[in-house]
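Mind having a look at this structure? Questions to follow.
Note that this complex is displayed minus one protein chain, with the remaining chains in position.
Order of writing sets the chain letters: A, B and C. Residues in each chain are counted from 1.
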Amino acid sequence: MTEQFRTTQGSRVDRSKAINFTFNGKNYKGVEGDTLASALIANGVHLVGRSFKTHRPRGILTCGSEEPNAIIQLETGPRSEPNLRATQVELYEGLSAKSVNCWPSVNFDIAAVNAIAGRIFVAGFYYKTFMKPSSLWMTVWEPAIRRMAGLGVLPREKDPDTYDHMNEFCEVMVVGSGPAGLSAALAAGRTGARVVLCDEHPEFGGTLLNTKEIIDGKPAQEWVKTAVAELEAMDNVRLLKRANAFGYYDHNYITVHERRTDHFGPGAKPELTRQRIWHFRSKQVVLATGSHERPLVFADNDRPGTMLAAAGQTYANRYGALPGRRGVVFTNNDSAYSVAIDLVDAGMDIPTVVDLREVVDGDLPNTARKKGIEVITGSGIVATLGRKRVKGVEIATVSSDGSQVTGTKRKIDCDTILSSGGWSPAVHLFSQSIGKLRYDEEKVCFVPNVSSQNERTVGACKGSFDLQSALDEGAAAGAAAAKDTGFGKGKAPASPKALVVEEKPIKAYWVVPTDHPVGQGKRKHFVDFQHDVTAADIMLAAREGMHSVEHMKRYTTTGMATDQGKLSNVNGLAILSSQLEKAIPKVGTTTFRPPYTPVNFGALAGRGINGDLADPVRRTPMYSWHLENGATFEPVGQWQRAWYYPKAGEDMHAAVTRETAALRDGVGILDASTLGKIDIQGKDAAKFLNLIYTNAWLKLPVGMCRYGFMLKEDGMVFDDGVTSRLGENHFHMTTTTGGAAGVLDWLEEYLQTEWPDLEVYCTSVTEEWSTLSIGGPKARQLLEELAPDMDFSNENFPFMAWRDGVVAGVDARVFRISFTGDLSYEINVRNWHGLHLWKKCMELGEKYDITPYGTETMHVLRAEKGFVIVGQETDGTQTPQDLGMDWIVAKKKGDFVGRRSFIREDTARADRKQLVGLMTDNPKEVLTEGAQLTYERVNPTPAPMVGHVTSSYWSPNLDHSIAMALVKDGHNRMGQWIYAHDRGKVTKVKIVSPVFYDPKGERRDG
Amino acid sequence: MLYIKCPFCGDRDETEYHYGGEAHIARPENPDELTDAEWAEYVFMRTNTKGVHRERWVHSDGCRRWFNVARNTVTNEIVSVYKTGEKPDLPEASTSKPAPAKKTSAKKKEGA
Amino acid sequence: MSRFSIFSLARNAMSWHQNWPRQWRSPNPKPEYDVVIIGAGGHGLATAYYLAKEHGITNVAVIEKGWLGGGNTGRNTTIVRSNYLWDESGLFYENAMKLWENLSIELNYNVMFSQRGVMNLAHNLGDVRESVRRVNANNLNGIDAEWLNAEQVKEFCPIINISKDSRYPVMGATLQRRGGTARHDAVAWGYARGADEMGVDVIQNCEVQGMMIENGVVKGVRTSLGDIKAKKVAMACAGHTSVVADMAGIRLPIESHPLQALVSEPMKPVLDCVVMSNAVHVYVSQSDKGELVMGAGIDSYVGYSQRGSLHVIEDQLASAMELFPLFSRTRMMRSWGGIVDTCPDASPVIGKTPVKNLYVNAGWGTGGFKATPGAGWCYAHTIAKDEPHDLNAAFSIDRFISGALVDEHGAAGVAH
Partner (left out) sequence: MVDNFRNSIIADKAQAMINGSVSGENGVTLTEVPFLAQVNIRGNADDKKFVAGVKKVTGLKVPTDPNTYVTKGDLTVFWLGPNEWQLVGAVDAQADLIAKLREALDGLHVAIIDVSGNRTALDLSGAQARNVMKKSCRLDMDPQSFSVGQAVQTRVEKAPVLLQMLNDQPTYRMFVRPSFAEYLVDWLLDAMGEYHHSS
């Protein structure tokens, strides 16, 4: 195929470099510098997609990120991407794309029959139907609607590309690189401040790349070139192309989405991350984001071949691609005349400009007239002809209030319509940062009014639509912004002189009438092109009481498509305002939200797209040993803990049976390094512990340890652990694995905010120490071999004592505490000695058949003894008393955190849910953790539940299943039979003491 | 993401801190003397200010100090950052504040 | 009011839809009402509807400072389920679920209640235990609930990654098949239309700025449109409850926090159920238009800004990608925030206040959309009878004094 619509000279594309691509299966040629859209236009392809609801044929409307129509699926396979705007896709060799949301093809789309039923499918129709019978909603209607859903298709494979994030700080951030942004960046950059300039486009220059403006007597693009060259030479300036500033958050936080490799083609630069999110903290911000041209809302305004005027100009000037052979320009303002002029110069036939204004006598219209273009005033396009491409327009004079067609219709043949309804400043970022807008009656648009952060708007974004203002305001703002950060004197450098062509005022004209009242005939006035919202829909919404612009938006879905209303919002609200006979500012805009242009999920995830980088996996020093020795792991918070160590052929049950037996009969070893550890010292340390633990601490002798509970002020248990007195004023606290960080923050909160007078320092030493727990009847023998210099006798090293010594040749602190009920020692050594000690234990313990065990076995062993695990027996609603641990609550020491809550009515109840043991009748039957309990076997629904099973295991040592449970009034019901329910299965169980094993504690001392 | 100036370390991103709730709620000296309702007031009831809210933060990933922030909960403007134990009078937040509703009843004292 | 149906649609199509009546009026406030409800969110509107329908009280105004349905009702991820842990909550939400199941027909407004199933994933042994506990509690309360193992999870939702090597391996999930989503705006509109038809005044753009209280009895409200007398006043103002309660001198155990959500661009359906994971802060469904609707985490601090922080979204998407690797190449189209009213026990407050004839409905936090019909129904009862219904008796403010909290952190999780 040849490019029939490619011009022969001018433009920024390189006609000598041809690029092959396919669209909807057909081969085409474009050239370097093209976007997919410009290449399609050069090839005369206008029909590029189908609309969302009614599948009407759609053509390319714009030349930027505001494109609602030309939405395509790029490539196939794992790098395929749905919903890209053809106007933003840069052409590369071999590109392949297709239309979305049409079947079997864009030319013949079966769902287009929707359009036939279109008379019923008005705004909100689905709220009014599909209700009866209700059985059909889920089975017929919703599936049918769902089949119509969506535009493109997600690839099923994992994304082969990578993404990353960058955090940057700067003094001045400039968004948008048109004349205003470039001037601002230059002025700020020259002061030496750190400046960032970003633009969504692949080239800097903004609209200057699209038009033929003159700066300092030369084509403006020459000024752009020197400006960019100067900026590139500055070390303090960072330039980001293809970079969409998508969010402007609190505290001058601006986030930018940079597409780094897409333009090379998929997978072309594997060493680079495909896209990058930049997080900028900028002291000052200059928004030079330009403006969006608004389409006019006229009858049949969505036929392919209809385009925004400035987009047509851009295709011709910038890409050398003519939008058609013969075009009619339709406008309510002067800017479209430069379009007509440029298009004629580029070789297109523009017979007519249809202008809604009655008097048209500006410089640009007059120049156009001189070129032989007929200017028809006070008139509008009242109908268009053609189906998949415009064939012509019907024009007529229209009343100035927009109510009706006043003259007779005249037909003009054309294949292109270029419409301009005025300009809307791109105030998105300004509004995201909570800046307040003002409606400008003269310019017919919302403009920034009051800023809320350190930010300035300039150029078209501010509503200053002439080039000289853009240059001047940019320079002034750049210099002032830099000065506010301590750079430069704030004086704007003299800006270059633009050739100014005076423009006459625009006329607000929101809906162009046609030969039937709007909405009452076959011609439709589209407002939101992607979502098929028409002016009639908006009027209907207003009639139905949707008077708030937010209701109108949601009822009609105006502005909710992928362009987020860049083209439709202002037209929509203006139509609503005239329908309600309310001033436009009274109707107001909808809320501008991030992102400005949609941003890939992958990019937002960044390198976290690889889960192990998203969240740290924390490992103990012995992790490598566990791994090599076949351990399975259990995630506990961020930690990976060894769960059990299956030998060949063993399942969990077998492994745990073996591990528990080893501990009860011989010696077992557990990696307990993940326990939180806090060093607490100072003369008030014991007093402090008295306040935060439920039990008494003043009299704990040095050399001894004690188990404690911490409560929140609501009286409920929130952490537990053993704390040891290292010296008169010095304690070593342990916490649960998951609780470590929270407990330290919490201790500090009380210390620093409630009791600042207490002389206490808390320091985390969690990872200073590796902790190995060695337990079982043979533990002492092993310890004696490991530490020949230490005395492990019961007399000299009793239960709940600690001693320093040398173990396996390294300094160690040994605690004699037991979470299993058996003789047990916790050995703490420096983190870096953990692996050594572990291996040494395994080596010396071999003759005792030392057995490493994991958390599962630990749980079984402690359950046999009735020891609770915070977070398993507790869920934030248990007091120590509920757990049967009144003994841990000091009665006489005075206040401690949470104490006051005990005497509240509900907390003091005698029949609260209390911790008990449960025994099944059938010794082999292991209850399910989480089974619910009732007093009676047979229950009505809802059944009166009296508690649940918190822990349940097969106990190899007892040769019987065991369980712990919280049961209402459980402490008074020892020996009673109740019922456990697990998904339909009912098991009779007896309430017993939770201490199943060695109730007298005879094994503790070995 | 907020940008908070730790009174000890300087400006840091929100992610380095933990929020600690409303500030200046003193723990009652003698909880035993309180009624259940008064105790509940201390443990659960919060001012939840719309406007300038005084709150605690801890610089968890930095100096581990607790401190106070006065922040406009509508605009997120940080009006003041000050150390524990201090309670400066504050300038009004400079940006838009929603009109605090007129009070018809005396506002209760904070704390218990 | 004209009935909505395919026939009325067809009939109106003949006249180019020119004759549809207003779905609700925009009345001026009367000087006095029997009941003034503050807040025209789903809860306030449903309350008005049931006051009129169930209790015959129609001299009611719903006063809304903005546009009806524009609070959290208009910005939530629309997940509806009733599988809460404790009896009090389970029975309360199940009542709501039953109302949901008939709501479109009841309101003659298609709220598109789509019972496509809600899965709550478990990622560690603690999750598994708590999930099973909840399934059993639900079953005994007559609430449908199932436990799925990892393979069954995959079968129910084929795009989930259940690899054991995943950073957050999926160990199973609870499934409530009757759970799903609903069209949030339609819920507010349907109730507004229904209430309006029975004579309730829904007054928008009218802010309550003060309370009239005499001798501990509420007499009315002061609004931006003037004073309005009322025999009873009922708060239903979600994130702003503390602000309004403060006008009556009432302090509440509530903090307001920003909570964000986002939608992707619309794509052909890949996800036909709702997936939630509290552990990794992901909850997502795909709408009938094709967007992925995702909730993000809650910002930790008190906030009234209806905005949130990007890092919350970034962290959440990183986790989501591990569960749904295929989401990487879709794009976030819009993100927004709401102000959620959180209670210390993650359960709501519905009941009387220390001020006579003043009622409170708040503390719904991240999960009150699903309660909308049930909350309105119970709240209407509470207001009409001046005492709570059995279903909401446990949710009084007094529980913070007695200690009888209904701790639903496990089941309520971060957000949903």
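Points worth noting:
Everything below uses one rule, namely that a contact is a pair of C-beta atoms (placed from the backbone, for glycine too) under 8 Å apart; a residue touches a chain by one contact, two chains touch by 3 or more.
Just so it is clear, the structure is predicted and the values come from calculations on it, not from any experiment.
Considering the entire complex, the omitted chain makes contact with A, B.
When the full complex is taken into account, the listed residue touching the unshown chain is A:Trp769, out of A:Phe21, A:Tyr693 or A:Trp769.
In the complete complex, the residue from A:His833, A:His948 or A:Arg973 that touches the missing chain is A:His833. Screening A:Ile120, A:Ile214 or A:Leu272 for touch with the missing chain picks out A:Leu272.
Even with one chain removed from view, subunit B keeps its contact list with that chain: residues 8-10, 12-13, 15-16, 61-65.
Residue positions on subunit A in contact with the hidden chain: 164-169, 194, 271-273, 279, 281, 607, 610, 612-613, 615-621, 623-624, 639, 679, 681-683, 759, 761, 763-770, 808-810, 830-836, in rising order.
The working rule: only the chains that are shown with their structure count from here on.
Comparing the chain pairs A-C and A-B, the larger number of C-beta pairs in contact belongs to A-C. With centres defined as mean CA coordinates, subunit C is found 22 Å away from subunit A. For subunit B, residues touching at least two other chains, in rising order: 1-2, 18, 36, 43-44, 75-76. The set of subunit A residues touching two or more other chains comprises 249-250, 253, 714, 901, 904-905. Considering their complex, residues 1-2, 13-15, 18-19, 21-22, 36-37, 40-41, 43-50, 53, 55, 71, 73-76, 98-108 of subunit B touch subunit C. Here subunit B touches subunit A in the complex through residues 1-3, 18, 20, 26-27, 30-32, 34, 36, 39, 42-44, 56, 58, 60, 64-66, 75-76, 78, 84-85, 95-96, going by the rule given at the top.
Considering their complex, residues 249-253, 281, 434, 436, 452, 713-714, 741, 744-745, 748-749, 752-754, 756, 895, 899-901, 903-905 of subunit A touch subunit B.
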